[in-house]
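Left out: one protein chain. Kept in place: all the others.
Showing chain A:
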Amino acid sequence: MKIVGVAACTVGIAHTYIAQEKMENAGKKAGHEIAIETQGTIGTENELSSQQIQEADIVIMAADVKIAGRERFEGKRIIQVPTEVAVKSPNKLIKKAEEVLKQKQAQ
């Protein structure tokens, strides 16, 4: 499965980066291809390319604030959670993404 996502928190110095690392680690551990863009106090890092977004099966937005460039994901299946969820339960979040995709494929 190909997953892309964005992490962004209010201060943009802590949860953003922990959420990114945890989601990427959990995604890779589960055997997926995953790339998470961070929108933090430093600005945007690991910016997703339009090709990455286009090829993604699912998008995870772990955010406590409005995401910049949300329109890039229009038409994609999106899971939206607070950063807290990505920080505390990254494996469950990836599992949820798998389930959502299964449901989508079953439709």
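We take it that a residue touches a chain if its C-beta (ideal position, glycine included) is under 8 Å from a C-beta of that chain, and two chains touch if they have at least 3 such contacts; residues count from 1.
We take it that contacts and distances are computed from a predicted model.
Undergrad: Out of "CidA/LrgA family protein", "ABC transporter ATP-binding protein", "PTS system, nitrogen regulatory IIA component" or "Rod shape-determining protein MreD", flag the one the UniProt entry gives for the chain missing from this complex.
TA: Spelling it out: the chain absent from the display is recorded in UniProt as "PTS system, nitrogen regulatory IIA component".
Undergrad: Need a quick check: the contact residues on chain A for the chain that isn't drawn.
TA: On the chain A side, contact with the omitted chain comes from 9-18, 20-22, 25, 40-42, 64, 82-84, 87-88.
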